[in-house]
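With one protein chain withheld, the remaining protein chains of the complex are depicted in position.
Read from first to last, the chains carry the letters A, B and C; within each, the first residue is number 1.
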């Protein structure tokens, strides 16, 4: 069992004929993901890695019954791709694209609220449900099936932690990279709630970073609603306040959002917080 | 018992210090409506007909617990007034204003869908629940308490029918003028459903006119869902097709929306349709 | 408010939609000059706010400037469905490959704009809509999001447009929607949008209707109103704040409220049968000030077909005695010998009727109900018609 995906997930790739889209399509198929089709306007009728390409999402959905989509489309066109997926009734949308302007994402976010779709990302590595499906760009070999749920704002840092877990013998139910942008479709709290409700998930790992107050909200949720043990790592302890750290999300806003503040909030909610990501597996015992 | 309003309705007037707003405030108070306050920006602290005036809807709601609002604000400012009422959590909003551009109303309509507010109108005479409340501009004396529900797209034609009912001894639970504009907050079907569910309402009168297909939708709803008898009158039988009849809503669109088409739809749904509005009372027997 | 073809297309061009580089002419000489400047063949098109111009002979292809002049001479001044042609548009003739329909309007049921496209443009789109609804591809537009790129591609794909044209088509659709929004239009339509034999997309004909309620914030468009094209009584009524539409019957109706005005019309038809009916739709709006009643009366009486006048006023909040005095004042200003029936309802309606009766105007009677009023007005009109026939 995993959260967000299952064996019934039928995935399409928006932007399947692009360089990145095509490459990761192959990776996802090889991993065993139930990838049913791709979409590239004007390339309807072509085939990529044995999968049919459609001109638009609606046609792909009509033809294949797809219920999930992953978006590899450049930032200026990504919001349109998200709207297209929402309007076609896609339930799970994962947007890998980085660099979408905040103003665009605020509109997407508002639109999403009144839809039946869930968005993961943007600017995220996607999902990896070991043994079930890989929807995104996480390298498949770093994970293995198990009972730990992982949720993270980060990319390679997630791989780091998941790899450490796997090497220490802790498999995962699902690894979710929610992205670190200021506006994201699915936040820590929503993901933690899914892990709390997922019968297979026994322990949860949260990976945060400086900026915003998502980790503080997560701590409040954990204190109030979670029965499963949570371990965490927060990146950016040594970052100077107010300095921009590459991630649009990693800005320390008005005295809020320091690593220390987040770590304290998590500790006081009973979360075990690691100083070092490689220490995470030992905190699960 | 009435639909939409009750003795718990606490009404504010947006635009209370205007000529029309002030006049009808007096009329509504005299009718016995529980009118608790008014709103006019910059006139907070004043009093109109013994009711306090606030600078904005939120302050009025905070101070009086208002849950309904009636809007007498000129067309260029009316959408803003509606948004203000929605954002302040007002449950029932009646907008009398005529002449709001369609593009503005399409946005209001979309915004309403995701709110907890119901809008009646715009460009409507409002509601009259005899013996309970008058929220709008219908002359109070034309109605009396009883068991007929009246729903109408029209203004003075509604008074005509209600007056005829009253004179013939048929009192009303509620008279609802939904307005005849192309985009309105509450349509025939929604109002019919409320009458169907209202235990006091025994019979229903529907007053329509040419343009659009609201009456055809109403007929379909009546056939499928209504157990209470419905009588109807449709204005515009003698109007030439395609001619604009003053009401923005009264345009015959692409072969749809003729009076004949509507009358046939209603007849086939078991509705008694009058040739003459003064004939309506006799159809209720 | 309807815009002429040339107004619509020039407006489209402001939004980046490709149109033929034509010009308007008000005289045959101008048409000759324009045709010479553009190079022939050209199309000479009557600019008139009504459909069916082609069938009426209002659209002709000229092979030479002389022929353009000749056709302009024929078309200018021509009457099409009662409207006089005062301008022609001279467009360079296009080599038409395919004709597409593309239009944006309001979907009342959905409360949203809708954009529609069809590969079967050029003919009556309503006909296509009736016979082959699937040949019209529709995309509803979220008024907050606007027309999305993917939707324009869905249209292109839906009408089986060759991929090479998608980009140009999407741009036109996007710009048409922008034009619709920026113009507060209720209709913005390109029909046909052609693919020329040179593989260009071109808006060959265009139509826009502007939301009258939004004209206050569209001064540039409000100025485009062609008052020549509307009956002068309607212009007069509009300026007086009265809704008026001339019809073909004999009973002049003056009513407050659009629904009640239509109902009053319907009643005259109900009791008048085939022969007698309403001469107009007229809604004087709220209140009944003497000046407005007088203006309305003047407009009604300017129609020579009118044989009797029917006032139907539901006073609502206004008092019936006030309404009665307003009408008497107006009758003083605009005297007439036509028979008139007045029906007053509302507060103090009886007092109002008493005032009317006491005025002892020989050709003015009052009625208690709409039915009675309509029957009386019909009877007067019938008598007047019979008298006329007798006189002949």
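In the analysis below, contacts are C-beta pairs under 8 Å (C-beta built on N, C-alpha and C of every residue); 3 or more make two chains touch, one makes a residue touch a chain.
Quick caveat, the model's predicted, so the values are computed rather than measured.
With respect to the full assembly, the chain omitted from this view is in touch with A, B, C. Within the full complex, the residue among A:154, A:172 or A:201 touching the omitted chain is A:154.
Considering the whole complex, the residue from B:20, B:55 or B:190 that touches the absent chain is B:55. Across B:107, B:134 or B:203, the single residue that touches the chain missing here is B:107. On the side of subunit C, touch with the chain left out of the figure occurs at residues 144-145. Contact between subunit B and the absent chain runs through residues 41-42, 44, 55-59, 77, 80-81, 83-84, 87, 107, 111. Considering the complete assembly, subunit A touches the hidden chain via residues 23-24, 27, 75-76, 99-103, 105-107, 109-110, 137-139, 141, 152-160, 163, 180, 182-183, 207, 209-210, 212-213, 217, 233, 235-240, 243-248, 250, 253-255, 259, 275-278.
Basically, only the chains that are shown with their structure count from here on.
The most central chain, judged by C-alpha centres against the centre of all protein C-alpha atoms, is B.
Counting C-beta pairs in contact, the chain pair with the largest number is B-C. Inter-chain spacing, taken between the CA centroids of subunit B and subunit C, is 28 Å. Inter-chain centre distance (subunit A to subunit B, centres taken as mean C-alpha positions): 48 Å.
Among all residues of subunit C, those that touch two or more other chains are 142, 144.
Residue numbers of subunit B whose C-beta contacts span two or more other chains: none are found.
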